[in-house]
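The complex is shown incomplete by one protein chain, all other protein chains being positioned as in the whole.
Up next, subunit A:
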């Protein structure tokens, strides 16, 4: 048997959480090896909608989210590459009364954390965003929010990590791990061995198994939203647009295509390999979109897609140290909001792994929160197939 590859830190999972953690660790001079079962950035990190949305987040998440936006704004200097980041701004609108109440509350929360979110109604709303249907009465605009192309965003982070001295191994699936005197010994399904004193579990929707082996199971489940894309059209829709009730999430990408996401999300297949897009949801989304933005009624849908995303019952990720195994750290379960926070998750986790304080308080994301209390977000009832 060949000797095990030695590192300071092993990262399991080549999505945005894993690669950003690896990048910050490598830049700090640690020998970090990242194992990815398939290809870099090919799952939820690539299939999500690509919003870098600052307002309308859970109050707990603002500090992390603001830190992340700063990092996204410096993506070019961090990675040396581009991933179609565009500061389009983000426009929330209310589809009905429930949404209007929610929207006013969200604007208040954003303002409290210093995030600009402008409430718009009446003539001002018509004048600035005339593409919205006349029946929409209230909206909120966040000028600092942006978008990025999720398909292109992870590989540059992995390449930057390698340039900083890290190692990325694709097509390497973890079969299991042992705790040794020196830390962790990981074996891959094809028999390769890796050893390191520290282990990071960033395996996305597949992280639950590792957490369970560490004796701290989490109530994570996999799901994905019904999404579709139209043919390319002339550029008419600049901000990313989002019905606060979640039925219509839409933006126009640089190529000109309109991309759409909406709720309810669909549960992934039990194998975890795939999430279907039920055609009834596509048809419903098409109708809703045409009602909210009538100029798109003639657009033609060319493809649907979804993704396998990890969700936790309180709709917040798990970020932080293991409570059962010293040296093990978790970062997974983006719960539909993982894309935007990813760079900050990597930065905070890298600090913890190195034994330093996290630059942002992430204590509320601990893995032990499911044993202490079992908070269930109301979103679980509103945004998923029941």
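We adopt the following convention: contacts are C-beta pairs under 8 Å (C-beta built on N, C-alpha and C of every residue); 3 or more make two chains touch, one makes a residue touch a chain; residues count from 1.
Everything below uses one rule, namely that contacts and distances are computed from a predicted model.
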item: Omitted chain, identified by the protein name its UniProt record gives, among "Urea ABC transporter substrate-binding protein", "Chemotaxis protein CheA", "NADPH-dependent 2,4-dienoyl-CoA reductase, sulfur reductase" or "Raffinose/stachyose/melibiose transport system permease protein"; value: "NADPH-dependent 2,4-dienoyl-CoA reductase, sulfur reductase"
item: Chain not shown: contacting residue from A:162, A:209 or A:380; value: A:162
item: Residue among A:277, A:319, A:352 or A:367 touching the omitted chain; value: A:277
item: From A:6, A:39, A:364 or A:377, residue that would touch the chain that is not displayed; value: A:39
item: Sole residue of A:11, A:71, A:286 or A:312 that reaches the chain not shown, by the stated touch rule; value: A:286
item: Residue among A:138, A:218 or A:299 that touches the chain left out of view; value: A:299
item: Residues from subunit A at the interface with the omitted partner, ascending; value: 39-40, 42, 46, 130-131, 151-152, 155, 158-159, 162, 168, 170, 230-232, 255, 276-280, 282-283, 286-287, 289-290, 295-305
